[in-house]
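Just one protein chain is left out here, and the rest sit where they should.
Letters are used for the chains, namely A, B and C, taken in the order the chains are written, and counting of residues starts over at 1 for each.
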Amino acid sequence: MASNEHSANGNSHGAPLPPATPEELNEDLIHEARRVGPRMRTLLIIFGSLFTLAFVGAGMRLASGTDDHTVWRYYAVCYFFVFSLTAGIPLAAIGLRMARAQWRKPTSRLAEMFLILGPMHVIFFIPLLAGAPPITGTEPPHNTMWMDWQLGPWLPDIIMVSTLAITGLGLLYASALPDLAAVRDHAADGTTKSWARRVARGWSGTDRQWRMHKSALGILGAFYVAMYAMTHFSFSTDFAISMVPGWKDPIFPAFHAVSGLQMGLGLFIVSMFLLRKVHGLGRYFELEQFWGFSRLLLVLTLFWFYFWWSAFILFWYGRLPHEQSIIALLIFGDPAESALLARPQFLMFAGAIGLSFIIPFLVIMWNPVRRSIVGPTIVGLVIISGGLFDRLRIYSNTWSVEQVGGHALEEVPAFAVPDIWDAAFFVGLLSGVPFLILLASRVIPIVSLWETREALMMRVVRPFGIGNAHVVGKPD
Amino acid sequence: MARQNVLGVYADADSAAAGARSLRAAGFTGEDYEVLTGNPYPEGAFGDHPKRNKLFVFPIAGGLTGFSLALLFTAGTQAAFPLVTGGKPILAIPAMMIIMYEMSLLFAMIFTVMGVIFESRLPRFSGAGPVYDPRITLGYIGLLATVEEERIPAARQALQDGGAADVVGETTTA
Amino acid sequence: MANKWGMAVDIDRCTGCQACVIACMSENNIPINLDEHFNNRRAISWIRVDRYWEGEYPHVKARFLPLLCQHCGNAPCEPVCPVYATFHNDQGLNVQVYNRCVGTRYCANNCPFHARFFNYRRPVWPETYNNYLNEDVTVRDRGVMEKCSFCVQRINRATREAKRTGDEEFINTLQPACAQACPTDALVFGNLNNPNSQVSTLFHDDREYTLQESLGTEPNIRYLKKVDKEAAPEPVHA
Partner (left out) sequence: MRNRPVLTAPQINDELLWPVMTLERRHVLAFIPPFLLVLAGVVATTVLVWQGLWVTGLQRPAFWGFFIVNFVFWIGVSHAGTMISSILRLTQAEWKRPITRAAEVMTVFSLVTALMHPVIHAGRPWRILYWLLPYDFFRGIWPDIRSPLVWDPVAITTYLTGSILFVFTALIPDFAIIRDHATGWRRKIYGWVALGWRGTPRQWQLQGIFGILMSALILPVFVSVHSIVSWDFAVSVVPAWHVTVYAPYFVIGAVHSGVSMVLTLMALMRWIFRLENYIWEDHFDAVGRLLIVIATLWLFFFFLDFSFSFFTREEQELAVMERRLFQWPFNVITIIMVLTSYVIPIPLWMNRRVRRNIALMFWTSILVNIGMWLERFFLIIPAIERKQQLTFLWSNYVPSLVESTIVLASFGMVGMLLILFAKFFPLVPAWEQKEGQTFRQTIQIGDAQVDAVIRESEEERAW
């Protein structure tokens, strides 16, 4: 996957920076990034105050009562959008680490920084549980994974999301430990230093510690992936599929997870771009990384369509009445309304498939687009908005269904507009993402020192024939 | 002007690089010689400049061909034989999409292979061409200089100086 | 307006006498089902009478459900056929073209009513029976699917005669073999597009229901519930 960007031929994207030396790494990642500039302070204040809106929105939603689950529809949309958007990003680090891709090394930490959002996912999940309709023990019976277990979705789902969060924090800690030690030893700022001392413990980089570190990353990573799949599974069954009578769709959890990964990767590429521009970390988030991730983005975009189509072709072909009503609910809208464009469900779906699949696919299938900085960023933004449409289509439609239980959905519910508290919650929750990550980056370097160093060690330029060749080490 | 070929055969990559250097020292450019190898070498290892190719045109053309053929086939057969099955519309778009998808890719693949063969300046069924040495598939590296008639001795000398195991061939090409 | 054929099956009247089964067999040249056909579960009978037991001993009652091809409007069997060997014609019939059939048996898999049958081997009749075969009906060779055609040969003849003579009575009195043989008139066949036909009236009867309604196949056969108050069989739902 590596790089011709240092070679002379055919790279029109401007001369890339030479690889950093270890001293420059320290300077960039420990000293420079940790200097609290006025800009950083402003950002923290803005995002922090906006974040409080999330608590206000959630509180007002709770105050509006938990009897009627349909008023919670936009709370669900916001929550599951932000969850899907951020929970999958660490997989970019975990998966590529498992695949031993060398080029991902400078970016892994940024992906893992999103693990810091785990507690936020847990906190804002709790009101949702209160708002959700009972899934077990209703008459007529409800389709549910939990049979008639009284603790129904509540207990298992809260366990799932907390386990995911705890695993994530553990993984972030394990991954950051060597860097925390570096911050402990070298940071100029006293507060940071004392924080780092408190968390870095006695890391001194012995051979034994590195071996433990490697296996900890492997095990926690694998566990995080498993929990990610299971959390998407139970979220999408309990809070989407179960809400609609007659909807049986085992691929939907996989679609939910894959589309979450896709929009997550979109956000990840966008945040790499922002760090290049705002933070001046262009040396670590280079063309090679954008190129590599945009290839993954292409694959995930294809998967979006594949998983969606696998369900659609069955529903279209089978012509079973209860599945036709699901198609109406989620894709084409109520057939009673004759004009396709007057059906809100169809518009939401068109937004989802257009911005999550059609446009990104047509753009990112071209290598010149993938092999640029701006191209993948724009596609990433498009995909994020497509993901918003997709979660909107899924959760606002399913949570609008008042009918609980039964064999088939009897009528497609009308579209409802979000109120002010929904909007506050949305803005607040979204601001929480940069706020928490920026806060954490005060202590944890946002580019991994140890992995970047390792990557630098593994690439050499050597004479070969009458030219030079790039040699990439493949340990193990 | 008549151009002629002379092929220097080198036992390994280092002597081939030396041969290439001595060719360059003798005033030949990368346009004047070509490398023949038994397996791929890193780009530019012997000073050759790979020319851009138009391969990407082929799969696109193939894909479009396949797509149109499939559209004709699926829409045409359904319209020509309009029987209702299972209450489905006569133009059943999801079913058509599956076939159009497959046929686009089928033709894209066929065209790609045709493109690779065409762009590689193949096929030539009479053998490996005028100046060639079977040792190339034994790991030897050939430097094939194609130059004007009067510069042939110079090229021959340069190849020899680089440490060629053998210098063969001298056939006129058009 | 074109004719649209349908049938009403009155469960209340069915006695399970199997006359329809025999009539169908003779009308449509159905191969003779020997022991080995039954034991291998390869017997062919375009109409069959399923028998269900209801109640606990000693108060056991037998219930009968005559089952034949439902001639569905949204027939699951049709679109899966790769060669158009079965399709929906403009008279509401689900027709089977034996010549075109290659025997993938996909349609049989996809039929919720098990109304489709496969010829596992060439049908053979005893020498003397050959003259009794119905000359209007094809004998199906091995390797093809077959199923109830609503006695399409009779329908064709009746519509032809009606057209030739201009006498609608040919159509109004038209009956497939099973309905003709039914001693209790449990099977009522007719033109659904004729609002005065008996079958049209029965289609709007209070007791009317369709089999496997949840599959949405929109059959052209409707069933009428048992009247018997203590044990009316519920409509069968999927």
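The criterion applied here is as follows: a contact is a pair of C-beta atoms (placed from the backbone, for glycine too) under 8 Å apart; a residue touches a chain by one contact, two chains touch by 3 or more.
Note that the structure is a prediction, hence the values are computed from the model and not measured.
Touch, as defined at the top, links the missing chain to these shown chains in the whole complex: A, B, C. Taking the complete complex into account, A:L320 is the one of A:M113, A:L320 or A:M348 that touches the chain left out. Contact with the chain not shown here comes from a single listed residue; of C:C17, C:V95, C:A108 or C:A162, that residue is C:A108. Shown as candidates are A:A229, A:V278, A:L341 or A:L362; the residue that touches the absent chain is A:A229. Note that of C:A8, C:V21, C:I47 or C:L67, the residue touching the chain absent from this view is C:L67. Within the complete assembly, residues 40-42, 48, 50, 67, 76, 79-84, 100-106, 108-110, 112-114, 117-122, 142-145, 211-212, 215, 236, 238 of subunit C touch the chain that is not shown. Touching residues on subunit B toward the chain that is not drawn are 13, 34-43, 48, 50-51, 53, 55-56, 59, 73-74, 77-78, 80-81, 83, 85-86, 88, 92, 95-96, 98-99, 101-103, 105-106, 108-110, 112-113, 116-117, 119-129, 132, 134, 136-139, 142. Panel shows subunit A; residues 1-4, 10, 98-99, 101, 141, 143-145, 147, 229, 233, 237, 241, 248-254, 302, 306-307, 310-311, 313-315, 317-318, 320, 366-368, 371, 457-458, 460, 462, 464, 469-476 of it touch the chain omitted from the view.
Rule of thumb we're sticking to: only the chains that are shown with their structure count from here on.
Taking each chain's centre as the average of its CA atoms, subunit B and subunit C sit 65 Å apart.
Centre-to-centre separation of subunit A and subunit C, using mean CA positions: 56 Å. For the pair subunit A and subunit B, the distance between C-alpha centroids works out to 43 Å.
In subunit A, 317, 319 are the positions where the chain touches two or more neighbouring chains simultaneously.
Counting partner chains per residue, subunit C shows two or more touched chains at residues 74, 76, 79. Residues of subunit C touching subunit B in their complex: 73-81, 84, 86-88, 218. Those residues of subunit B that touch subunit C in the shared complex are 81, 83-88, 92.
Taken in their complex, subunit B has these residues touching subunit A: 13, 16-17, 20-21, 24, 41-47, 86-88, 94-95, 98.
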